[in-house]
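Handing you this structure, nothing more for now.
Note that one protein chain of the assembly has been removed; the remaining protein chains are unaltered in position.
For chain A:
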Amino acid sequence: MTAVNNSVRNTARLMGAGLRALLVLTVVCGVLYPLAVTGVAQAAFPGRANGSEVSSHGKVVGSSLIGQRYDKGKDKQGNPVPDLKYFQPRPSAGLGSNRANGVNPRYDLQVSGASNLGATNTDLVKAVKERKQWVAETYGVPASKVPADAVTSSGSGLDPDISPAYARLQADRVAKENHLPADRVRRLVEDHTDGRTLGFMGEPRVNVLELNVALRDLTRGQGG
């Protein structure tokens, strides 16, 4: 009996120690650490710590890190119609709202995520071919010239960038829609093309929001 009592008492004492250890480490790692990092981050990098918001004429028009849609309403089936006056982002499987799945319906939250379709998935094959045809027809280029990022959705569904190839491909049509000289829009794309970081990290890219903000300034005669 004493042995059993002892083992119960020892287990209880041990669990108590485990719980106390967790609580004090929660204070260190779950309260002090995030507060300290937030304090320094807010003091040193307020713009970045708060989501890298982009303003145009005193109005916030989004975050330079988060992709957006550039649509002009919806068609009869309820599908969004891209506004070809603006540069279009990558197709997105994740850009959407939580309303669709009924979680936390009081919000209209941005939801991130990928298609998760495999390389042999027939739905994905079909989607890629359809998107390719759409890009080729819309922008008047041969299908072989359509870059991969134009026909695939990203990992986050919020990819803020497109490849320089996809931006260049859209330039002439965008110029025509805005009654701008094609050269001017092409130069705008070149100006907004970022190379690899330090010449070798990641891939060259064009930030779609920043490009469209510059484009809108240009059409309003306020750009350089």
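Just so we're on the same page, a residue touches a chain if its C-beta (ideal position, glycine included) is under 8 Å from a C-beta of that chain, and two chains touch if they have at least 3 such contacts; residues count from 1.
Here, contacts and distances are computed from a predicted model.
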Omitted chain, identified by the protein name its UniProt record gives, among "Sugar ABC transporter permease", "TIGR02186 family protein", "Na+/H+ antiporter subunit D" or "Potassium-transporting ATPase potassium-binding subunit": "Potassium-transporting ATPase potassium-binding subunit"
For chain A, the residues touching the chain missing from this view: 14-26, 28-31, 33-34, 36-38, 40-42, 44-45, 48-53, 56, 59-63, 65-66, 68-71, 83, 86, 90, 94, 98, 103-104, 106-125, 128-129, 132, 146-149, 151-163, 196-203, 205, 209, 212-213
